[in-house]
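Removed: one protein chain of the complex. Kept in place: all other protein chains.
Chains here go by letter, A and B, matching the order in which they are written, and residues are numbered from 1 within each.
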Amino acid sequence: MRVTVTVNGTTETHDVEARMLLVQYLREVRGLTGTNIGCDTTSCGACTVLLDGESVKSCTLLAAQADGEEITTIEGMAAPDGTLHPIQEAFHQHHGLQCGFCTPGMVMAVASLLKEHPDPSEAEVREGLEGNLCRCTGYHNIVQAVLSAAHSGELVP
Amino acid sequence: MSATVLEGHGTAGVVGTRMLRREDPALLSGEARFVHDLVVPGALHMAVVRSPYAHARITSVDVSVALGMPGVVAALTGADLAGEWASPMPCAWPVTADMQSPEHLPVALREACYVGDAVAVVLAGSQAEAQDAAAAVAVDYEELPAAVDLEDAARDGVLAHLDAPSNRAYTWELIPDPEAVRRAFDDAAVTVKERYVQQRLIPAAMEPRGVCVVPQPFGGEYVVYSSTQIPHILRTMLGMTAGVPEERIRVIAPSVGGGFGSKLDVYAEELLCLALARRLRRPVRWSEERSEAAQATIHGRGQVQDIELAADADGRVKAVRVHLLADMGAYLQLVTPGVPILGAFLYHGTYDVPAYSFTCTGVFTNKTPTDAYRGAGRPEATYAIERAMDALARKLGMDPAELRRRNFIGADKFPYSSVAGLVFDSGDYEAALDKALGLVGYEALRQEQAQRRSDGATKLLGVGLSSYVEMCGLAPSRVLASLHYVAGGWETATVRMLPTGKVQVVTGATPHGQGHVTSWSMIVADKLGVPPDDVEVLHSDTGLSPLGLDTYGSRSLSVGGTAIALAADRLVDKARLLAAYRLEAAPEDLELSDGQFAVRGTPSTGIGIGTLAFEAFTAHDLPEGMEPNLEASATYDPTNFTFPFGTHVAVVEVDTETGRVDLVRYVGVDDCGNQINPLIVDGQVHGGIAQGVAQALYEEASYDERGNLLTTTLADYLVPAASDLPSFTLGRTVTPSPSNPLGVKGVGEAGTIASTPAVVNAVVDALSHLGVEDLEMPVTPERVWRSIGAAAPVPGGAR
Partner (left out) sequence: MIPASFEYRRAGSVEEALGWLSEDPDSTKLLAGGHSLLPLMKLRLATPGVLVDVGRVPGLSYVRDAGDHVAIGALTRHRDLEISEVARASVPLLAHVAGQVGDPQVRHRGTIGGSLAHGDPASDLPAAVLALDATLVADGPRGRREIAADDFFRGFLETALEPDEMLTEIRVRKAPSGWAFQKFNRRAQDWAIVGVAAVLDGDPRVALVNMGSTTLRARGTEEALAAGADPTDAAARAADGLEPSSDLHASAEYRRHLATVLVRRALVEAAATRG
């Protein structure tokens, strides 16, 4: 079937199998491999992207369901000149990543979280990230990064 | 070996700072490439047909339907592939001369020995087509009784392998003086006898494994991309097992999404992709799925531990006696039998114990093979002794902190020759304990605990301690030889300066999240006096770094980092000779500061190391006999393990009505000697704590009585999320290791080693006044609730 999807501001049309998942579409058709696949049960959140500004797990959407939608992936976060998005920068500053596999999904989940909770408490950050698993950091520095990003004043919705 | 990095850091001065990681931008932007991300035109996708039975005779495998399905290129059985293997899959650690090791082939021939054992493979043009066809492979099985429970298996009630004489893989002993142990127990005023179960764990690195083998048609070479911790070891083992000359294999580990030991192995899928690429002369790739990973990637832990302590009336421990049953799973993977042995020397923990007895029996079961998982042997040892020390404290009516204090190896006793035969390098265990107790506010917590108890609160407070010492930096090659490990423990490095003054470091260590690029460039930057950003680190590619022993056992810094420092020193030595020639000075009168060689006291007339690099490159005017270029290599074989230590304190709230345990505070004080980058040290400890807490409270690879794994997904296998953990309070003491020139110790596993017993001790502590003495891991709410009900007649329900 034919789908037209805008990803990081670029609109393309492709023929895909009906059973193709959005995450496969992004990785295999659009060549955006920053979005990772960490599980098959909607548990780990590594595949999190923004669909019309809201975090979703792209392993649990069909590419067909994204037809006509706007998707933002990790590749769409930094400025065109390579300057990291304030959330990415906060992860860097606070050592909020180690192996980096969960990181793209984590960053996208944070983007959505901070849109909904611009001034979160630590508890709200932890609850807001309950859909994203990380095996390296123990979450400590991720939480610090999110709190710092929220309070940096640089996040203009 | 007299120079130390810390002496050098007058130059650039980044060592010891919280320098931000150089790895981050690529990982944060999605630019980093993991194996699954590689675009390889023409690659065939492999799907593996796996046994749904824990133990079965394979009576027939019919691939004919699968072969006719769309996109399918090949479908092969174990028999079809039998000719591909020069030898069975490798186990590199025959811990005893009589160790039994059943033949392990990448695809089983007659007998499937665990759920997930490969029985056939399918290759197709896409992953979806390969999966569709794999589902169409018809396998007839005759289900056999399965050895599932470890203790039953140890009694040989059911044999895990049809042709094996028993389920026993080996029995390994460390009993330096049996008589001393017997006497200590005979004379003891107090003894405790405990039995602990180390549940099986699924490592669950966030990146599942992936392999892609690309044959190079004209050179006869194979490029093997694998999400591995051990490209160097893998290359050698692939060559030996698949019968490919080693030099024709180039292994590249691109970005690797965590390992924790699970990627420290040689896996069937790696061998299969290589053999199939050879057979079909096409690239072959495989991407593991999470539910597949739960069965096809090694598990960790899996032990039953019997530990006894003999103590005098003052609580001084006089002997430790340990017997382990260790679950090997169905086969011996790369270092499976050695994992319990890595803990064998540490069951007396941080305590000065004169008599010691350790025995371990490795047992086969019809379950996924076990192997090294973060800490590998040391978490098990620490758990047993730290839980047993709390049991002893309860029996003596003594505060657990006081009991530990009384038994610590004193700071004045280092280097300390342990009863188990090790020499602990350095330590001050009481200082770490004191710091941890101070950070957590121990006395106030004890008062609050007493208050809640006397108030009859339904949310009780528990405080759990864990003082640990571990051995890492595995290991001196001679020690490894004495343990019958078939490889050495050295690491190698090359440091070279390019004509423009930029630096390349080549290392055999293989990072998968540890931030090696950052740490190595900090060491070299300080040595040479160049900015860290000018240092490029080449790693994880046997084409660039042909020799190495990779990353595991918290060895990378103390062994690999030391090799880099030594190579940098050698490069500086050569540069100094060239500078002396240029400046017409004696080499010993020159000092290197901020990248400039100058005669001591006259820094303005110096010459930059970058200039020297260019002059060494042009080689137009070098001293007599000096070779061109600034490049030096070093291989470092450690003289000893390093012995990090510390004390962790967990504070839990236990809801007596539901059994729910909330970890409300956590303090970790660790001593890993000198720190290259405390930011990275913190991160390693944080992650380690989380993994140890996960063992204590959340995770277990559960099997049913027929050997079916019940926790195949991350919905059932409970890796904790941010909302399940608190922030951690970290502290540090610094006791440099005398056994390497950097004065460093490992820290990658410390958090995991320390945290599990701290948390379980805390839960037991919360409930001890009710008579609760033990809780099996993971400490689930139901187990807590049952323990309260079993310990006291008061029903745990509504009251």
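Just so it is clear, contacts are C-beta pairs under 8 Å (C-beta built on N, C-alpha and C of every residue); 3 or more make two chains touch, one makes a residue touch a chain.
Everything numeric in this text was worked out from a predicted model, so none of it was measured.
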Answer for the absent chain's shown contacts is A, B
Hidden partner chain, touching residue among B:Ala721, B:Ile753 or B:Leu775: B:Ala721
Touch with the missing chain holds, among B:Phe408, B:Tyr698 or B:Phe728, for B:Tyr698
The one of B:Leu710, B:Val734 or B:Ala790 in touch with the missing chain is B:Leu710
List every residue of chain A that touches the chain not included in the displayed model. 1, 17-19, 21, 24, 40-43, 45, 48, 51, 54-57, 59-62, 64-65, 67, 109, 112-113, 116, 127-128, 130-132
Even though one chain is hidden, which residues of chain B still touch it in the full complex? 127-128, 131-132, 135, 289, 291, 657-658, 660, 698, 702, 710-711, 715-716, 718, 720-721, 723-724, 780-782, 785-786, 796-798
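Everything below uses one rule, namely that only the chains that are shown with their structure count from here on.
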Rounded to a whole Å, what is the gap between the Cα centroids of chain A and chain B? 29
Give every residue of chain A touching chain B within the complex, in rising order. 17, 19, 27, 31-44, 46, 73-75, 77-78, 82, 84, 88, 91-93, 95, 97-104, 107, 122, 125-127, 129-143
Parts of chain B lying in touch with chain A, wherever the complex brings them together: 20-21, 23-34, 36-37, 39, 128, 204-208, 255-258, 260, 289-291, 512-515, 679-680, 682-683, 686-691, 713-715, 719, 721-723, 725, 727-728, 751
